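My questions all concern the structure below.
All protein chains but one are shown in place.
Read from first to last, the chains carry the letters A, B and C; within each, the first residue is number 1.
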Amino acid sequence: MRLTCPLCGPRDRREFYYYGAADYLDRPAADAAPEAWDAYLHLRDNIAGPVRDLWYHDQGCGSWLVVDRDTVSHEMLSVRAVAEDRA
Amino acid sequence: MASLIETPPCGDLLPVIVTGAQLVELRPGPVLSIAPFHGQAAAVAAILAEAGLDWPAPGTSGVGGSLACLWAGRGTAFVLGPLPEPLAARLAGHAALTDQSDAWAAMQLRGPAAEAVLARLVSLDLRIAAFPEGAVARAPLNHMAALVRRSGADRFDLWVFRSMAQTAVHELKAAMTSVAARG
Amino acid sequence: MRIEGKGLIDRSQTLGFRFDGVEHVGFEGDTLASALLASGQRLIGRSFKYHRPRGLVFAGSEEPNGLVTVRRDGAGVPNVRATMQELHQGLEADSQNRWPSLRFDAMQVNDLFAPFLGAGFYYKTFMWPRAFWEGLYEPLIRRAAGLGRLPQEPEVAPYEKVWAHCDLLVIGAGPAGIMAALTAARAGADVILADEDARPGGRLLAETHEVGGQPGPAWVAAAMAELRDLGVRVMPRTTVTGAYDDGTFGALERVALHLARPGDLPREAFWRIVARRAVLAAGAQERLIAFPGNDRPGVMAAGAVRAYLNRWGVAAGSRVAVFTNNDDGHRTARDLHAAGIEVTALIDARADARLDAPFQVLRGAKVLGTEGRLALKSVTVETDHGTRRVPADCLAVSGGWNPAVHLACHHGARPWWREEIAAFVPPHPGKPGTVPGLIPCGAAAGVFSTAGCLADGQRAGLEALAALDRAGEPAPLPEAEDAPVRVTPLWEVRGEGRAFLDMANDVTTKDVRLAATEGFTSVEHMKRYTTQGMALDQGRGSNVAALAVLAEATGQSVPATGTTTYRPPFTPVSIAAMGAGGRGKGFAPERLTTSHRAALDRLAPMIEAGLWYRPSHFPRTGEPTWKEACDREVATVRSRVGICDVSTLGKIDVQGPDAAAFLDFVYTNTMSTLSPGRVRYGLMLREDGMVMDDGTCARLGEGHFLITTTTAAAGQVMRHLDFVAQALRPDLDLRAISVTEAWAQFAVTGPKARRLLDGILDQPLDEMAFMACRDVQLHGVAARLFRISFSGEEGYEVAVPARYGNALYRDLVARAEAMGGCAYGMEALNVLRIEKGFLTHAELHGRTTAFDLGLQGLMSRKKDFIGRAASERPGLSGPDRQQLVGLKATGRGDAVLAGAHLFPQGAEPVPMNDLGYVTSACWSPTLGLSIGLGFLRDGRTRHGERLQLLDSLRGVDVTVEVTAPVFYDPDGVRMRG
Partner (left out) sequence: MRYSGFKVLTEGFSGNRGWTRAWREPEPKAEYDIVIIGGGGHGLSTAYYLARNHGLRNIAVLEKGYLGGGNVGRNTTIVRANYFLPGNQEFYSHSLKLWEGLEAELNYNVMHSQRGLINLFHSDGQRDAFARRGNAMISQGDDAELLDRAAVRRLLPYLDFDNARFPVQGGLLHRRGGTARHDAVAWGYARGADRLGVDLIQNCEVTGIDTAGGRVTGVQTTRGAIRARKVGIVVAGRSGQVAAMAGMRLPVESHVLQAFVTEGLKPAIDHVISFGMGHFYISQSDKGGLVFGGDLDFYASYAARGNLPMVEHVMEAGMTLMPMIGRARVLRSWGGIMDMTPDGSPIIDRTPVEGLFIDCGWNYGGFKAVPASGWCMAHLMATGEPHEVARRFRLDRFATGHLLDEEGTGSQHNLH
């Protein structure tokens, strides 16, 4: 499995740390309801098919990445830097 | 007052020489990490330009006089060599500066077998078209975080964390022995 | 028996070898299998379950019977395929799974009990009496199971792993693969051509076909020369074992297994090949026909008989019968006859088979049985005119060919059935579960003629080029045979006696039918119930036949029955190869501090702390164990001064206009109010509200902080900070950079610490407040000094560039010793911190909250921070939580033990009464008693209570007193002093 880091190019999966669903980007406000925090931290659509999740180029450039990929075929659809995504 | 003696990271571990490849310690001198703050990349580049250095694009490195500048990660470059103090001082407001001179063990792997040796430890596409002279990558050397630069057709500069120098040399030596045995 | 003038072996190079202790001679170019067959060794092994005598069936890696133990690097390597082991001088091989000898195997008695040992028999019995399963039945089964013996000695020979990248990986160097590689390389593509065999050519080595007017092997040699000129990396002896994601393939290269003296060469190499495109040209495997007695030594695959004859010049028998359901079987008969070997009959199951042959052809006939004890003597044939015996010491069987579709199916797609060739072929490209970028061709794609393979290989090469955006030219193809496939499926001849499918696991057609009768009708159920295809050969020669028998039993078609899942590896891969480099210390990098050698010079035993090594203690004469050294080191720190390398703690430099705001967000407490030159203790939570790590935060300048992490959590914290900075708070302008490795940092702690430091600082230390930091010069070197303490004494940490670490450490220790102080290690460090109630990951074990630790005061109410919201969940605080307490032994000689549990005195030690547990414990030389830290339900209200400390594992049952979690200088007078 390979991910194409926007800075480093295609690299083997072992260079990357997987965090989880991109839900982690949408951190609720400090005063949000407990249900919002439960959903943020725990509940997942967990789709068999195209998903968006977060990876870190741990052994590379240190970028956090938003990855679109397919959990059934393992196809990588796109890899973008979180920082650019957020900007 | 007594002075403190310096101990190099690799010390007596190097050199290692086999048929087709040599591994020697590099002494790159001062290593300054430069990480520009938001919106400061252009200002930083302008200051570096005064030293004859280009801000390196990802995966590249450049040379300016006795200095070299290597891309070293997301929004980060390493300047190798003594950056004139006034320039360094001017960078301070534009970028996070840290002294990385002592953080790394630097070594050079060279010889006709160098690429084959490195292919035992590094997952990068090292073919010269994909990783030409001057190319830089942050990539693991087996299980160790590393920075790799191709400094010639048969020549690679390798940086690993100082504390892992012994393991790095040991693993490179094993790969060199194996490649040499294949003849 | 060797046939003069035939074969690709070098008869000038004889090689002596031993099989079961008996000396034989073969030639350069032989495999162990071909050499044994040439020596007349028909019997080569005993079967798995019934210990039936077995001989070679195939000539390649699909061999189910020819499994031997080969002596290599001083130990026996079990389950080596004789067909894959190239012969070398001095090779020693032994047969397996027999006692006392291969010819007279006591366990062949099992064969008599075969009626009771059918599929799944063990699920139905061995249940009574219960104790007999583990005491008797299972040990017997285990001893009987398995084939070879794994030596207990470590595998110390070298192995390696390698990476390679290419435009195109061609898997298989037969006619199709060679054409694909030529086509791509001629157009300038960077090609790797890998083949399992020692010699490229595939079936062309085993046939008498001409290609382009020259013998097949000659055409191969010319093509290989051209490929090498074109810069193609040719990898012989390399089996591509798995197709993984995004063009990554695993491949096993047998580098030195064919050498008598391999020296420093890796025995095997495991390759990770990253290819933009791949061509699967792995050929096809012949399948057998199941008939009673089909496992007798001498019954072989017809294609293998031909390969032994044409490639190795070995006649598999002197009187050979051939049994086939397709035209290819005729080739074997013709080649044998042409080589002067008597073909006693060509038995073709098809009523319309060709008859024109210089030997007897029995068409519409089937083999009903075989005769002979340890080797075949004759076969019984059923014809239209009744049954008859045909003398034969070898029966060559061809049931048709199965394309090697495996790699094309490694992503989950199933092959499809092509009726006209009666075979499964690779799934259509683009279907779900196909391997992206993999192009099957040649026999692997169901194209069986040589001309067809050449053309299809070129087609695949051009297809790959197009995908690589390279222009390719179709070149004129060499002339070659182009026989059509003529096959009429025949899977089984039913008759008296057992017909074997999976010879390696002793699975018969009856077993498959029994599975169907019992409802195991799904092909996966059948496989699992009968163990069909689960042995060493992975059923490569028998799976399709087995599912055809199942299909017949269930009244379904073969395609409707379907195949089981194809999974890596294609052939078994040694753990030494895939795990190369992992042995011994190679498993993980070793991190050494700059004081490592100095500590070793002082005879300190080193212990692992994450990847780091740190000294346990510094033994002195008269200190028989670590305990005496530790007690002395603790006492010395408390009374004078001690030196400890603390460089392994993570150090992260945080700079930027918003650095303070950022730290306020990642720490529970506030860092923005810290003055430059000051240090503050900080607590970080995970977003789920549990403590992630603790450490210090020093403000070096207005927008410049240096934070520390624990040794274990350094990587996790760095990643976390990057996440917060890049993903959660991109509005904040800061950079966080690890400087752990740049600095060597030493704790100088104890009442005499300041005096010691004054000796090395260029400017003597005047007043330095507790929790302050400053830049200093020592011995002329720029350094940083922190006044912090993990021991409870007046303490400093001095940091210098790592190059000076070795020298400074030695200097500090020497100066300490001159003042009656010493170096101290991890044991003393641990005691010092327990006495003070300071935390490590024994307490911060991922399930503790700030509330549990009594640090709720550090949770700022004025700001948001990571973990704040989740820590407000009801389950994370309150009296039901176990809270940090101190524990003191109450009886003389009693010890508090980490890992022990706490119960109310007199209560039954059951989970309901379990109040907590001990996380850290030590003998406190300062207090003169055993103390510990632990978590106790509602612990903060229990100070002063006495509890039962129970450690059933170690037989400890003592009374302890609950205290505040600080035993020494609770007001911190000494530390702040």
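Basically, a contact is a pair of C-beta atoms (placed from the backbone, for glycine too) under 8 Å apart; a residue touches a chain by one contact, two chains touch by 3 or more.
Owing to the predicted nature of the structure, the values given are computational and were not obtained by experimental measurement.
Asks: Using the touch definition from the header, name the shown chains in contact with the chain that isn't displayed.
Replies: A, C
Asks: Decide which residue listed in C:5, C:100 or C:115 touches the omitted chain of the complex.
Replies: Considering all chains, including the one not shown, the answer is C:115.
Asks: Quick one: say which of C:11, C:354, C:431 or C:585 touches the chain that got left out.
Replies: C:585
Asks: Looking at C:103, C:149, C:389 or C:976, which residue reaches the missing chain?
Replies: C:149
Asks: Check each of C:538, C:594, C:696 or C:791 against the chain that is not shown and name the one that touches it.
Replies: Here the residue in touch with the unshown chain is C:538.
Asks: Tell me which of C:212, C:899 or C:970 is the one touching the absent chain.
Replies: C:899
Asks: Could you tell which one of A:5, A:51 or A:65 touches the chain left off the display?
Replies: A:51
Asks: Residues of chain A in contact with the chain that isn't shown?
Replies: 1, 12-14, 17-21, 34-35, 38-39, 41-48, 51, 53, 71-74
Asks: Hey, which chain C residues sit against the chain that's not shown?
Replies: Chain C touches the missing chain through residues 48, 75, 77-79, 113, 115-116, 118, 121-128, 130, 133-134, 138, 141-143, 145-156, 159, 161, 242, 244-245, 248, 250, 270, 272, 410-412, 510, 514, 517-520, 522, 524-525, 528-529, 531, 534-536, 538, 565, 567-569, 572-576, 578-588, 590, 607-608, 686-690, 841-842, 845-847, 870, 873-876, 897-901, 909-911, 914, 917-920, 950-954.
Everything that follows uses one rule, which is that only the chains that are shown with their structure count from here on.
Asks: With centres defined as the mean C-alpha position, give me the chain B-chain C separation in Å.
Replies: 31
Asks: Per the centroid of Cα atoms for each chain, what is the distance between chain A and chain C, given in Å?
Replies: Once rounded, the distance between the two centres reads 26 Å.
Asks: Residues of chain A touching 2+ other chains?
Replies: 10, 12, 62-63, 81, 83
Asks: Two or more other chains touching the same residue: where does that happen in chain C?
Replies: 272, 274
Asks: Can you tell me which positions in chain B touch chain C when the two form their complex?
Replies: Spelled out, the residues of chain B in touch with chain C are 1-9, 33, 35, 37-38, 75-76, 95-104, 119-120, 122-127, 130, 142-144, 161-168, 171, 174-175, 177-178, 180-182.
Asks: With touch defined as at the start, can you tell me which chain B residues reach chain A in the complex?
Replies: 58-59, 73-74, 76, 123-125, 137-140, 145
Asks: Which of the residues in chain A come into contact with chain C in the complex?
Replies: Touch list, chain A to chain C: 1-2, 10, 12-13, 17, 19, 24-25, 27-28, 30, 32, 34, 37, 41, 54, 56, 58, 62-64, 72-76, 81-83, 86-87.
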